[in-house]
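Heads up, the thing below is written out as structure tokens.
The complex appears here minus one protein chain, its other protein chains still in place.
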Amino acid sequence: MKIYLRRQLNLLEFTLSSLLRRKGKNLALLVVFSAIVFMLASALLYSHALRREAAILLKDAPELVIQKMVGGRHDLLPQANLAKLAEVRGITQIHGRLWGYLFDPIAAANYTVMVPQTNPPEPGFAIIGEGISGARGAEPGDQLSFKSHDGGLLTFRVAQVIAYESALATSDLFLVNEDDYRRLYGIAPGLFTDAVAKVRNPREVGKAAEKIAELLPDSRIVLRDEILRTYESVFDWREGLLLVLLTGAVLAFAIFAWEKASGLSAEERREIGILKAVGWETGDILLMKMWEGGVMSLSAFLIGYLLAYLHVFYLGAPLFEPVLKGWATMYPAFRPTPFIDGFQVATLLILTVLPYLAATVVPIWRAAIIDPDQVMR
Amino acid sequence: MIELSEVRKAYNQGKPNEFWALRGIDLRLSLKAVTVFMGPSGSGKTTLLTMIGGLARPTSGRVRLMERDISSLPEKFLTDIRRRTFGFVFQSFNLLKGMTALENVMIPAYPLGLPHEALRKRALEMLDLLGMAAKAESKAEWLSGGEAQRVAIARALINDPDVIIADEPTANLDGQLAEQFLEIMAELKARGKTLLMTSHDPRIRKAAVVDGIVWMQDGQIASSD
Amino acid sequence: MAKRKSVLVLAALGAGFLLFGGSLIDAAWKRDAAMARMEAASKWVERLELTDLVLFTEARYTRNLALADRFSAFQDHPMAFEHFPSGSVALPPRHLTRAP
Partner (left out) sequence: MLFHPSIIALLLASALSSLALVGSALFAVTLLRHWNLSSGSERQIVLEQRTYLVTTVLKLALIFEAGSLLLFVFNADKMAKLFVGAMCAVGTLNVNPYGFPALILKIAVFFLSAAWLMLHHIDSQGYDYPLIRVKYAALLFLAPVALVSAFVQLTYFLDLKADVLTSCCSTLFGGSTVVTTNNMGFAPEAWSLGGLALVLAATGLVGLWHLKRGRGGLAYALLSLSVLVVALIAIVSAISVYVYEQPHHHCPFCMLKQEYGYVGYALYLPLFLGTATGIGAGLASFAGRWPSLSLASPALSKRFAYVSLLSFLVFAGAAVGLIMKSHLILFEGFA
């Protein structure tokens, strides 16, 4: 066992000497390899962090949301429908929600106007999200005016700015009183944007949804599970596409590695011939070259991963921000929370190290079988 | 005792440029002696040394080393016997460039799994034995021809082999260095080593240290004495 | 002991692994620190009955992915490229990707 380990150490020693003798080439390989790991790792870490964060934030989202559909479009829900729904067995609580979008030409941003069910602001007052406060420079006590549906001006005094911590859920919210809401949009009493229901037994959500669909065939029902599942997979789609795009890079890298491993110069071939002539065996050369690949891919993996960790969780993933931020004027200052597990690391390892090893194994073997007697010919 | 029977070796077998370098060699070589293979170039002397030294397997025929048939061993086992039995000194020395003399000497022992420190000490002893201790940390490409050869000899000795095989050892050396080489050979013979070498060099043929000469011609043995 | 490259490199790789382990520990710390923030946000989600995160505010239909109108531009075809960059992050609705 001791001999085995010392032999490995000796071969590693030789490998390193030989790597150092071709510094430039090997360094280039290491840099490219690390960059690829970095890109893949950043994408994986970032989207996974978003996914988990969404799952935690939305775990208490409404169990059931019911929308009324007219001509395939979302329409206002009348009070009468609510009364009907209340009779569905299993549903313990149901009420209409009032919300909508409001474009603010001054900030050139879209706000989400909402009427809270509990503790709504006084008439004429508004509770605003941190994003609105930032975009308009509005503090508690300041006044904000908007054009209502009929062209009249409605003025709200800021009662409170929602704390920064919950920005990811509340950044663009503009919470108002029900009367103010109806005046702003001209929606008659007895009409709601949609409805939210609670179900007694969580196992019966599906059943209740079926009953609602039967009772009100013109409605669209969104389950909390569906929302969670949507967010679980919302990033999968393009994450996968990104990966497919990066596959090109991985492939190019694999070709580069293959090229480097197979394009042995006459000098390197002679060296391997010498090693074999002085007493190394094909297996020793293979082992030595495997050490080379192992050191290379392990260092590239560690470097790439650690840089990606810094990039995503310390710098806020500036490389991906433009995609997520898009053209939005208001954007929650969002620093992803790290959720990392062995699963992602294993995925990353397979996606990066496997192509490298696969690309180099045949060239390495070709080098290793060089005849030892060629140095004497 | 090294014994060869009916040894043949073909290169590029089955191809248009097929070439038989050895055409049936029967030979017995005694140990603890110096044997020189002589003959025109292309006569198969070097190929014969690679067969004896286990660098390549004969296409047919048998090579026996101390009563053991080594000609049909797989590479793994052949190499294991080879590196404990033979040390090689090549015509062009074949040191690895970019590595120090010391590292070059240590290389054959790496796969044996010796502790690095012990190995280093041993390599330094070998260099010292050949008067090269001062150059231990010099890179191989900075050594002169004679120095390079002595490093190559130190490398051949690191695994303490019984047999030293040298291919045209004096071809790249001038007169004085060739003399020194012969002195080293005499010293090794005195230590009980078996020496096998090929040569064109008349200085070697006439040297007192040589016990036997094998003359070769067209892949066959012409005469031996 | 001479400075052996193999020992140095193994030590460097070991240090890399330590850093890797450190990143996991750091992640756990950051997670604990962020838990309060996430809980606070989650409270608002519960109280206001929110269904979506404020990740994409550039257009109405990207703001509430779960409740988006079905006539929204990017939902016309699963492979259609989105006008808004953030829309390109989201999955097209199931009724378009699933065979009839």
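Per-chain residue numbering starts at 1, and chain names A, B and C are given in the order in which the chains are listed.
By our rule, a residue touches a chain if its C-beta (ideal position, glycine included) is under 8 Å from a C-beta of that chain, and two chains touch if they have at least 3 such contacts.
All values reported here derive from a predicted model rather than from experimental measurement.
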| item | value |
| --- | --- |
| Omitted-chain contact residue, chosen from B:Glu3, B:Glu75, B:Glu179 or B:Asp211 | B:Glu75 |
| Selected residue (touches chain absent from view) among A:Phe103, A:Tyr314 or A:Phe343 | A:Phe343 |
| Omitted-chain contact residue, chosen from A:Leu29, A:Leu44 or A:Val115 | A:Leu44 |
| Hidden partner chain, residues of chain A it touches | 44, 55, 206, 225, 228-229, 232-233, 236-237, 239-241, 243-244, 282-283, 286, 290, 341-343, 346-347, 349-351, 354-355, 357-358, 361-362, 364-365, 368-369 |
| Where the unshown chain meets chain B, residue by residue | 9-10, 12-14, 57-61, 71-77 |
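FYI, only the chains that are shown with their structure count from here on.
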| item | value |
| --- | --- |
| Euclidean distance of C-alpha centroids - chain B vs chain C, Å | 65 |
| Centroid distance [mean C-alpha coordinates] between chain C and chain A, Å | 2 |
| Chain C: positions in contact with at least two other chains | 4 |
| Numbers and ranges of chain A residues touching at least 2 other chains | 9-10, 13, 17 |
| Chain B to chain A touching residues, read off their complex | 46-47, 49-50, 55-56, 75-76, 79-80, 82-83, 88, 90-91, 94-99, 103, 107-116, 119, 155-156, 159, 167 |
| Chain C partner contacts - residues on chain A that touch it in the complex | 9-10, 12-13, 16-17, 20, 50, 53-54, 56-62, 65, 67, 72-74, 97, 101, 109-110, 112, 114, 116-118, 129, 131, 162-163, 165-173, 175, 194, 196, 222, 226-227, 230-231, 233-238, 295, 298-299, 302-303, 305-306, 309, 313, 322-332, 334, 337-340 |
| Of all residues in chain A, those that touch chain B in their complex | 2-7, 9-11, 13-14, 17, 21, 267, 270-271, 274-275, 277-284, 371-373, 375-377 |
